[in-house]
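Missing here is one protein chain; the remaining ones are kept as they sit in the complex.
Up next, chain A:
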Amino acid sequence: MKLHQHLPLLALLTPALALAGMNDDPILTKLDVKQLEGAYRDGDARLVWNAEGWLGTDLHKLVLTSEGSRLAGRSEDQELRLFYRRAIAPYWDLELGWHHEPLAEKRDDRALLGLSGTAPWFIETDLNLLAGPGSDLSAELSLEREIRLTRQWVLSPEIGLTAHNFTNQDEHQGSGLADLDLELRLAWEVRPDLAPYVGVSWERKLGDSADMARASGHDVERTYWRMGVSFWF
């Protein structure tokens, strides 16, 4: 009689019905636009986004993320990730999936293994390992913490690091630590699910990656001013 018990997807369409059947763990969806912003540097204005959508339950989720930027109507870089996120500890999730760069000239799909969660002191932690063809490995670490200044003003410092075990001249990716990224955003939390913000970020290439960039006449460090909005539903 209660179809939704047998066809979990129905629960998505009829949440009230699903809960009447005492379902404490309905299948939900969330679209979390973490950043949708203009990034300004040297008179250029880029459109930058970082969004995550998921479908799933308390402990198991299917996640699609998209990051990228556009300058003057042309996409600069983009990456898509599709993975399975599974809770492994009260504050930690394990992620397993696929990394894809739609704009890459040669096919550049990689396998993704990630650990994300909240470390003590409420440090939002994201650690990813990307495995490319052969034994090419990249590691990414991102740490972020929200500092609540007042009820509505929230300051979020973030630090990001990447490292590789290979060298890719075209992309200025050198073996070892490659990129350092410091970001600071100040958000006005209109509602828990809507917050416009301003921010600044400073990126710097490190080690071999810096040498490669320098050699080809590219900047080693860049500062962007950012203004945007984050929201979820």
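Observations on the model:
Everything below uses one rule, namely that a residue touches a chain if its C-beta (ideal position, glycine included) is under 8 Å from a C-beta of that chain, and two chains touch if they have at least 3 such contacts; residues count from 1.
Everything that follows uses one rule, which is that contacts and distances are computed from a predicted model.
Entry comment: the absent subunit's protein name, as recorded by UniProt, is "Copper resistance system multicopper oxidase", drawn from "Nucleoside ABC transporter membrane protein", "Copper resistance system multicopper oxidase", "Biotin-dependent carboxyltransferase family protein" or "Spermidine/putrescine import ATP-binding protein PotA". When the whole complex is considered, the residue among A:134, A:192 or A:217 that touches the unshown chain is A:192. Listed residues A:149, A:190 or A:215: the one in touch with the omitted chain is A:149.
As for the chain not pictured, it touches chain A at residues 15-17, 19-26, 28, 30, 58-59, 87-92, 118-122, 147-151, 192-193, 232.
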